[in-house]
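With one protein chain held back, the other chains of the complex are shown just where they sit.
Letters A, B and C mark the chains in the order given here, with residues in each chain numbered from 1 onward.
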Amino acid sequence: MSASAEPAHYLTGGWSLRGWLLTLDHKRIAWLYAISITGFFFLGGIAALLIRLELLTPAGDLLSSEAYNRLFSLHGIVMVWFFLIPSIPATLGNFLLPMMVGARDMAFPRLNLLSWYIYTLGGLFTMVAVIAGGVDTGWTFYTPYSTLFANSAVLAAATGVFVVGFSSILTGINFIVTTHTMRVPGQTWLRLPLFVWANYATALIMVLATPVLSITLLLIALERTLGIGIFDPALGGDPLLFQHLFWFYSHPAVYIMILPAMGVISEIIACFSRNPVFGYTGMVLSIMAIALFGFLVWGHHMFVSGQSLYAGILFSLFSFLVAVPSAIKTLNWTATMFRGRIVYTAPMIYALSFLGLFVIGGLTGVFLASLAVDVHLHDTYFVTAHFHYIMVGGAVTAYLGGLHFWWPKLTGRLYPALWSKVAALALFIGFNLTFYPQFLLGYGGMPRRYHEYPEAFELLHVMSTLGTGVLAIGYLMPLVYLAWSLRYGERAPANPWHAKGLEWLAPSPPPVDNFVTTPTVTEAPYAYR
Amino acid sequence: MTMRAAVLVWVALLAMLGASLLALQLETGPLRYTLHLGAAAVMAALVMTVFMRLKAADGMMRLFALGGLFWLSFLFLLTLLELLSRTPQAGG
Amino acid sequence: MPTDEPVPAEQFDDMAQQRRSIHLGMWAFLATELLLFGGLFAGFTVYRVQHGAVFAEAATHLDLTLGSINTALLLTSGLTLFAAEQAITDRHRGTGLLFLLATTLLGAVFLGIKGYEWYAEASHNLVPVLGWPFHYEGQSPAIAELFFNFYFIMTGLHAAHMLMGVIALGAMVFLVGRWRDAHKLDRQIRMVGLYWAFVDVVWIFVFTSLYLLRA
Partner (left out) sequence: MTEASAVNDPGIAFRTIPTAVSDYAGEVDKLYYALLGLSGLLIVILVALVVIFGWRYREDRSGERLPLLGKRTGHYVEIGFAVLLALLFLGIFAWGSQLYLALYGESRADMTINVVGKQWMWKIQHPDGTREINTLHVPAGETIRLRIISQDVIHSFSLPGLRLKRDAVPGQYTSAVFTPEKVGEYRLFCAEYCGTSHSRMRGKLVVLSSADYQAWLTRNGQGPGPVAAGRQLFESYGCSGCHQGKASVRAPGLDGVYGRTVPLADGRTVKADEAYLRDSIMLPQKHVVAGYAPIMPSFSGQIGEGEILQIVAYLKSLEPGEWQTDNSTGARP
């Protein structure tokens, strides 16, 4: 790309290493994040492939038990903390949130860059853990296994997760403040795009839940290094206390992953239905309700753990209730299509895939909220399938949808329309092939985290593994054609989708200061009619 | 917020600390513990309103200051609720 | 002394926006800190309820006098920092510097006393760290060990925050001494003030739950 051929924008000029590694531009930091999380996504993906290959046969013939346990732990840790948590917020959110409120940058650009460096440092620790032989506790670090029994690099891995937590706290603080103080005149709270609302709610959870995980991991680390046991049963410590503290973060963390995805989907469906989002106020209330009540349901991870039966019942009740706002959102997305003019672009296909997968994930969550059914399904493949439907079928599909939706804005290029639609379909089919059989395995009794399993479960495992192949194609294709488009793609106009929203007023790609003239907002969002 | 107010608050803080220490003379029991914790809450509130200038801050700032406490109360309430109702073994 | 019109950072439109952003950001950060300590306090509360008698007895092994002195020191440092803030806002550099130094000193003395307490506890074999000998005369040494674990983690985490605060105060002493941009100093001292007061609040609860809830 020669800089003279196109007008100056945030990608031109300063292509030195310094221009990227010391950049304070939220758009470049978004790219730093995008590249890092893509790396981690494929690392976690390779672990997943190896896991699925091992499970092709009932006997543990491809990997040793140690290797298998380390792989699923690596898969979980990397995918949760190094891909899903930062995925949409730190890339699309970082890029778009300031633009959507009409700002030149985040409120704290230095903090934003620092957050990426902290993320990288956390990633380094995790890599150290891998090189030191891996960690075999699962991503949940349950005590007393992680503290007194595990003979693997628990300390390095816990440190990695501890460190990366601060990067998401800093991102959260930045989002909250930017949303509060950086809005241009006229951009009132009830004119904010749902993507901003969703990321704002996500940021609240990041700021309020992550520190509890940090302290919990610190306690694990202290017990392993200094022998200061807080959870040791021999001292009267309570392993269930660890679970409370862990899930106080890790359940809301699911909303950190899915809320931004919901934001992306709202933007895409409104744009390609050419309709305003149905029930905007209801959507905002649902988002905030999820952020609030999401903190009251963590105990549903502990229904069989020996926690109080009454607490179990209370947590079950809250879990049912927190499903209602998500259901309202699904209803509203569907209703947004009503009397629309629906355009089937790749982002829209991703969004519709999301809808289907998210609904299955959400409804199976209702199964798991029902106490007696959860007792049977707890720690089986049903749970594995359920949260993959939410986190992969939901969050990752939405991330890809969002990437396709805003790619012209991010890069100034268009990608091949046909290929992108094929990839979106491959993902939908591959995903269902991989994870639908796991629901059946789960009710059939197949436990999670099993390296070997009884032969009777083989057929469904084979189907699942075959699906992984299709799914992998669905993930690799965008990597290829999106990279291709960077050089050979058609130049994108400022607003290729005729979408609403401040970000589309800026040229593609946007100039360093985002807008040529500071925009003002005079109407409600999604004025597609 | 004047210096005068700050000095008064400082005197009040030390007085609360003294009162809490005096309460140690009382018999150990729920009453004494309530006094200690109550004194701590009052001291924390004083520090927050005056030294952290929440008195002069706007509503949003106060909301931010108290929001953390609100979420923290979820952790405390539900964890304690679970613990206290776990097994009906400890009488009293 | 140069007290020109303040210029907001690039991303802000005016000073009011910048000030508001920084304050909100700091409070959001303090909310994070609150939940960091909150998780620890929640764990402590659970065990305090479960092992009431043993914890209450173990608490009597802490040095109440030193703990109380430290509390008083910290509360006083809140006042001196407030005074320093006020002086800098009023552009009294000398007074500001004096109060800042006083605050830093109070913080350092607090850390010194805390360190001495730890040393004394170590010499009484009450530090269950790294397999050091732990000799506890009294009910249920195992559960008392749990109490001391909490004691060292809570005071340790608090002391780490104090240390950061003292370093920040030291930096402020340097910056106020240099007195380049008074408006910037206003903002910086406010941030340090908020952080220091927060650490103060945390200590009030650490002190109450560890030292005062004794038998």
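In the analysis below, a residue touches a chain if its C-beta (ideal position, glycine included) is under 8 Å from a C-beta of that chain, and two chains touch if they have at least 3 such contacts.
These figures come from a predicted structure and were not determined experimentally.
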Residue of A:133, A:186 or A:444 touching the missing chain in the full complex: A:444
Residue in contact with the excluded chain [from A:245, A:323 or A:400]: A:323
Among A:114, A:371, A:422 or A:494, the residue in touch with the chain that has been omitted: A:371
Interface residues of chain A (partner: the chain not displayed): 60, 65-66, 69, 136, 138, 142, 144-145, 148-150, 233-234, 236-240, 273, 275-276, 278-279, 282, 303-306, 309, 312-313, 316-317, 320-321, 323-324, 327-328, 330-332, 334-335, 337-344, 352, 355-356, 359-360, 363-364, 366-367, 369-376, 378-380, 440, 443-445, 447-457, 459-460, 529
Residue numbers in chain C that touch the chain omitted from display: 51-54, 138-143
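We adopt the following convention: only the chains that are shown with their structure count from here on.
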More contacts between chains, A-C or A-B: A-C
Approximate Å spacing (C-alpha centroids) for the pair chain B, chain C: 16
Computed distance of Cα centres, chain C from chain A, in Å: 35
Of all residues in chain B, the ones touching two or more other chains: 60, 67-68, 71, 75, 79, 83-84
Chain C residues counted as touching two or more neighbouring chains: 24, 28, 31-32, 34-35, 38-39, 42, 46, 50
Footprint of chain C on chain B - complex, ascending: 3, 6-7, 9-10, 13-14, 17, 20-21, 24, 28, 33, 36-37, 39-40, 43-44, 47-48, 50-52, 57, 60-61, 64-65, 67-69, 71-72, 75-76, 79-80, 83-84
Chain C partner contacts - residues on chain A that touch it in the complex: 103-109, 111, 169, 172-174, 176-177, 180-182, 207-212, 214-216, 218-219, 222, 226-230, 232, 234-238, 241, 244-245, 248
In the complex with chain B, residue positions of chain A that touch it: 180, 208, 212, 240-241, 244-245, 248, 295-296, 298-299, 306-311, 314-315
